[in-house]
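Note that this complex is displayed minus one protein chain, with the remaining chains in position.
Chain lettering (A and B) follows the sequence in which the chains are written, and residue indices restart at 1 in each chain.
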Amino acid sequence: MSFRGNARALRIAALALLAAAAAGPAPAEEALTVASWGGSYARACAKGYHAPFTAETGIEVRLDDYNGGLAQVRAQVETGNVYWDVIDLEIADAIRGCDEGLLEPVDDLELPAAPDGTPAEEDFYPDTQTECGVGTLFYSTIYAYHPESFSGEKPATLADFFDLEKFPGRRGMRRVPYVNLEFALIADGVPLDQVYATLDTPEGVDRAFRKLDTLKSQIVWWEAGAQPPQMLADREVVMSTAYNGRIFNAQILENQPFVIVWDGQVLDIGQLGIVAGSPNLEAARRFVTFATRTESMLGVARHIAYGPARRSGTPLVSTHQETGVDMRPHMPTTPEHLSRSLQNDWEWWSDNADEMNERFSAWLAR
Amino acid sequence: MSQRLAPESVPLPRTGRWRSAGLALPLLLFIGAAFLAPLASMLTRSVYDPRVADALPQTLERLGEWDGSGLPGEAVYEAAAREILSARGERTLGQVASSVNRIRSGLRSVLTRSGRKLRGAPDGPKRDFLIGLDPAWGEAETWHAIRSAGERVTFRHYLNALDLDRRPGGQVVRQPEERRIYLPLLWRTLVVSLGITGLCLLLGYPIAYLMANSPPRRANWLLLLVLVPFWTSLLVRTTSWIVLLQTQGVVNDLGVALGLLAEDGRIAMIYNMTGTFVAMTHVLLPFMVLPLYSVMRGIPPVHMSAAASLGASPLRAWRRVYWPQTLPGVGAGSLLVFILAIGYYITPALVGGRTGQLISNMIAYHMQTSLNWGLAAALGGVLLVCVTALYLLYDRLVGIERMRLG
Partner (left out) sequence: MSSPRSPAERVGRWLFLAFCAAVFVFLVAPILVIVPLSFNAEPYFTFTEGMLRFDSEAYSLRWYRDIFADEKWTRALANSLVIGVSATLLATSLGTLAALGLANSAMPGRRFAMGLLISPMVTPVIISAAGMFFFYSNLGLAQTHLGLILAHAALGTPFVVITVTATLSGFDANLMRAAASLGAGPLRSFRRVQLPLIAPGVFSGALFAFATSFDEVVVVLFLGGLEQRTIPRQMWAGIREQISPTILAVATFLIAFALLLLFTVAWLRRRSGQTPTAA
């Protein structure tokens, strides 16, 4: 082996690589990093309004995945390494992030009017806007099951999810207290309009955790929205809580026979916020404004079963882009799905999230 | 006389000694800057946190004069109201609220909500105004919490990591039963690591023996089989275990196909402690086999046959003659496996589910999710002490310089 020749070649390669490493990938003209929920939802947003945004403004949109919560935003802001510009988040987190100075205020944005000219303030459904977040869509947390897991009677109510005798087998649940506490209370017989009043008392919280205790040994915890359909398909669990849109996409795109149980669904609003100290503040504000156009919301609704946050969008919901399936019966806001639903009380959660998270992780560790 | 000595024992001149130190210096500096300095910065964080002290200087100064019983005076409330508002403006209120909340749960929202509502506050006494905003401002515990969060240097995180708590009076007590998490977890980590070490020894000893007593060609092939997992990406191996052990995985399928398991009697072997145990044993087994093999190869097989020819049963010969000679390998392998096991993170995180988590996963949780960095650093400090002690023991018994890699 001629080592000297190799050594020279190595040295040249070394220099070239170090130069490449120091330079990093060439930065694009202008780019935004958007943190979203990954999987089919992120793909729906990318097709629904990221691509049109890039086409209109020339600003590239890069997607990063996360699983909710403010931890990563807080870590970025506190260490001064802000690399997310826009974040797709739960409304309770938008309020808490605002209070903690983690998000930029966006209540001064001039939001676009509806296609028929109705001003934005009138067009948005009530309670969809907060100081640091603009609402874009309705989604819901439901539970779904794989029909082949049960030979006889199928689960139909939220109480069935907690009924291990009638429906034995492991269940998937999201690894957060959010929504699980509500599900536990509803399954335990608390009337829908009493859920948050009950949670507001220490006994009510105890009751929710006691109900979760009965399932604890059979729960497989998920973190990413893409996991429940996968766990159901792999038969790792017999049923799982999930976001309705993810189950819908598995049903129509992958022909999975999953069945959604709408009983006791918890309805939520998805918001967009801007991370405090975003290096691309102006572009981020343009992006958020663009996302609140009725057409943007409808774009998302052509790829995943999440309903627009504007009145003008609701009647315009049409079909699934790739399969032509009518989207309206799959939306969480469809009247028949709303009959037994709970609107998430984001105010309660923004005040109690810390305490509940702490209690939940102590409960998990035991 | 030097002519008679073996050449390598000729001492090199003094300049040679220092030249060799000079050769090692660049790497020492690099490791110092790129590796040891980060460790030091983590340990600093476990005892030093100036954020609250920097954000609420006057409040804390005035709180220093408070006797700790009853409520502090209006001066404290006035300073607190002013500094909470300015912390909100400077976006540091969130950090302050998090720190205070860790001492007394529930205070994060009190602080952030007060920050939101103080913006349009009327002039005049702040005490009644704040208590009106939230009754927590009328409780002495709130001020105790702010006072302890304001300590720049604190051992609070270490107390916390050891499931202890300090009362406002200064006495240290154990946490209530349901909040003792970390010591049981540390204990579990040590027990699981010990179990994995034992299992590795049980599985590794026979194959090392087989390899050491095979003809060289076959031994080399067997060695390659041991080294394949050693070189294969950890994530690949973890993926394999998911594929094998999940409920609809290969092992369960095989069990059902062979009629050993009923279709609805599939066993949960992953996302629990079993998953962690099996996958970690697989990952760490080569670290046991290699030292054992290298020691066993040095033991002449005649020892065993000599014992046998003296009439000892194979088991007896093994116990009396062979086993004692392999103890250095057993020690080296076990220590190495144990050291690597107690700090393991990736495998338990991916296949451990809820019950298969180890202390490293808790550190990651506090680093990434709860963002209680002081506590994460303190837990890291505790783990680091354990590992360093074992490392020194390893150096003592085996010698770091004798460490070899497959």
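Definition applied: a residue touches a chain if its C-beta (ideal position, glycine included) is under 8 Å from a C-beta of that chain, and two chains touch if they have at least 3 such contacts.
Small disclaimer: the values here were computed from a predicted structure and weren't measured.
S.K.: Taking the entire complex into account, which one of A:Asp107, A:Asp200, A:Glu254 or A:Glu322 touches the absent chain?
M.R.: A:Glu254
S.K.: Give the residue, chosen from B:Ala136, B:Met269 or B:Ala377, that touches the chain omitted from the document.
M.R.: B:Ala377
S.K.: Would you indicate which residue among B:Leu118, B:Ala149 or B:Leu222 is in contact with the undisplayed chain?
M.R.: Going through B:Leu118, B:Ala149 or B:Leu222 one by one, B:Leu222 is the residue touching the chain not shown.
S.K.: Considering the entire assembly, which residues of chain B contact the chain that has been omitted?
M.R.: So the residues of chain B touching the unseen chain are 7-8, 11-12, 16-28, 30-31, 34-42, 45, 203-204, 206-207, 210, 213, 220, 222-244, 246, 248-250, 253, 282, 285-286, 290-291, 293-295, 297, 301, 304-305, 308, 314, 329, 332, 339-340, 342-346, 350, 360, 363-364, 367-368, 373, 376-377, 380, 383-384, 387, 391, 394-395, 398, 400-406.
S.K.: Suppose we count only contacts with the excluded chain; which residues of chain A make the list?
M.R.: Considering the whole complex, chain A reaches the absent chain at 1, 3-4, 10, 13-14, 17-18, 20-22, 24-25, 33, 38-39, 62, 64-65, 67, 79-81, 83, 223-224, 226-227, 230, 233-234, 254.
Everything that follows uses one rule, which is that only the chains that are shown with their structure count from here on.
S.K.: Flag every residue of chain B that touches chain A in the complex, lowest number first.
M.R.: Contact set of chain B toward chain A: 88, 90-95, 97-98, 101, 105-106, 108-109, 112-113, 115-116, 178-179, 181, 185, 246-248, 268, 271, 353-354, 357, 362, 365, 368-371.
S.K.: Inside the complex, what are the residues of chain A that reach chain B?
M.R.: 69, 71-72, 74-75, 77-78, 96, 99-102, 170, 219-221, 234-236, 276, 350-352, 354-355, 357-358, 361-362, 364-366
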